[in-house]
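A single protein chain has been omitted; all remaining protein chains appear in their positions.
Every chain is named by a letter (A and B) in the order it is written, and numbering of its residues begins at 1.
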Amino acid sequence: MSAILQVSDLRKSYAGVHALDGVSFAVEAGSVTGLIGPNGSGKSTAIDCISGFQRLDGGKVALAGADITGRPAHHIARAGLMRTFQTVRIYDRLSLRDNLAIAAQQFDPATWVDEFLRTRRYRDAVDAAEARARTLVELIGLQRYYEAEVGILSYGQKKLVALAAALMPHPKIVLLDEPVAGVNPSRIREIEVALRQLNQAGETFLIVEHNVEFITNLCHQVIVLDQGRKLAEGTAADIHTDSRVLEAYLGMTPEMAEAEMRGAA
Amino acid sequence: MTIDATYLLQLTLNGITLGLIYALIAVGLSLIFGVMEIINFAHGELLMLGAFAMAFALPVMGLLYWPALATAILAVMMVGWVIYELLLVRLRPDEFERSILVTLGLSIIIIHVMQYVFTATPRLVDTQYGFEGVEIGAIRITWTRVIGAAASLAAFGGLYAVLRHTQFGRAMRAIAQNREAALMVGIRPKVVARNAMVLAAGLCGLAGAAIAPIQLVTPYMGQFLIFKAFALVIIGGLGNIPGAIVAAVGLGLIENWIGGFFEIAWQEASVFVIMIVVLFVRPDGLFKRGGMRIG
Partner (left out) sequence: MKLAALTAALVAALAVAALPLLTTSNYIIGIGVSALIFTVAAAALNLIYGFTGLLSFAQLGFWGIGGYASALTVVTFGGSFWWGLVWAALINAVIALAVGYPTLRTNRHAFVIVTLTFALLVTLIARDWVDLTRGPLGIPNLPPPQAFGHRFDTTGQFYWIAWAFAVAMLGFLYALCSSRIGRTLVAIKQNEPLVRAQGISPMPYKLASFALSAAITGAAGGVYSFHLGIIDPLFLDFYYMQTFLIIVIIGGAGSFWGVIVSGIALSALPEALRFSADFRMIIYGVILVVAMFVMPSGVAGWLRERKIARLRRSLGEALR
């Protein structure tokens, strides 16, 4: 397995605060990697910088070996890095079908000329996108809403739509920015299951989350940030017992944590 | 073209007085934008109403300037209050285009009602000072202009004091700088917005009343001034009050200098071109976008 995403020495500050202070990590192809950390640790900034929505002050980002540092967001997306947003972003007044079609639009070879003349190239592209859309819609269980305006869906369902849209163009990696924040518990399970299925089918994910249980259940590898720096890296189990992580998150030492748990028992 | 010093000085003084009038309008717009994040298309009409109020109050008060001015200002403040409570209070902060269209509709209504009732005939407004003025060397300025400028400066001084030193002023600045934080601290946006509107209306009313003796009063007079004021608000930095004042006075000066030395026909057009260019080069304004920075 090789690293599909490699970030080195990311630096970003605003108003004198170092949001990112030399962060480096790699995401293996085919893995589900978690990026966690307390508030202000720089997780969301990292996602924004990697995906081109904010400018880095320093550092490099490489996608499948190619340097994408400093490129505009739409270039990075076309290179194969897709992302979702913390506050869910979908086209509220378009149908689920249109939402997914737009997500695939930029990635097929048909131009407006092809569309106007209804060439073979256009029709094939549309059929391929349609097939992919149907597969994804079934996976997220929203077949019934295929022609419906997505604005009527619940928040959790909208997050699933955003996930499906991000997967439409067969991306190399998908960055998920707090995919289960604000979602009710039953729906969280659904999203977890969907992600696991997608990963088993070969998709790679980098997930930023606060929900530690979600991360633990899903991720092979977890990276912990604190105050703009990488604090620890390892499997979920490693992270749970890492004293630095415990201190950063909970302000405790391992002894105190154990005492807590014994006290609760 | 020889540059006559007295001529230049005359132009400069005229430019400053004009600029102060622009500033009264622009500051009001900036205040409204800072607190409510909307652009008030009907702002020019508030000025026009101030001018009409002055035109009607003066004869009633025996041509006495100051009581008529006060009446005009109060009248327009009341109109501003009504406009807020009936319409603007229903607009949310992120509805920029909708606010433009609503206030545009309001502007159309006000202009045409005034035109219907009072006709478009321009009115000449006379005050106790008539056309008398003061002479400084070879330069002559009418009292009405001097007083207009002085009143404007007084208004800005007052505004500064209010924004800096009163509870109500601080609340306005808080909302302009960080709406969410202000809400969390318990500042009530509707109250602050209403106050900002009334204050802005007052400034406009003052501008209208001050202009009334200087130029002809017609229902359309606000329109000519307002479009420049919009650009001034952006050039000065949205919500940035000192910025708006600087931009406004700058515009008044540029207009008078260009008008004084070149054909009057090009004066307005060149001013618009300059504004467009500035907006291209510095779309966020020449100064920083203000959270109603005072100093």
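In this text, contacts are C-beta pairs under 8 Å (C-beta built on N, C-alpha and C of every residue); 3 or more make two chains touch, one makes a residue touch a chain.
Please read these numbers as outputs of a predicted model, since none were measured by experiment.
Within the whole complex, the absent chain has one touching residue among B:Asn40, B:Thr71 or B:Ser107, and that is B:Ser107.
Note on the undisplayed chain: of the listed residues A:Ser31, A:Ser51, A:Thr204 or A:Gln221, the one touching it is A:Ser51. Residue A:Met82 is the one among A:Leu5, A:Leu20, A:Val61 or A:Met82 that touches the chain missing from this view.
On the side of chain B, the interface with the absent chain consists of residues 39, 87, 90, 96-98, 100-102, 104-109, 111-113, 115-116, 227, 230-231, 234, 238, 265-266, 268-269, 272-273, 275-276, 279-280, 283-284, using the contact rule stated above. For chain A, the list of residues touching the undisplayed chain reads 51, 53, 72-75, 77-78, 82-83, 85, 89-94, 98, 101-103, 105-107, 112, 115-116, 144-145, 148-149, 151-152, 165, 169.
By definition in this document, only the chains that are shown with their structure count from here on.
One simple way to say how far apart two chains are is to compare their mean CA positions; for chain A and chain B this gives 50 Å.
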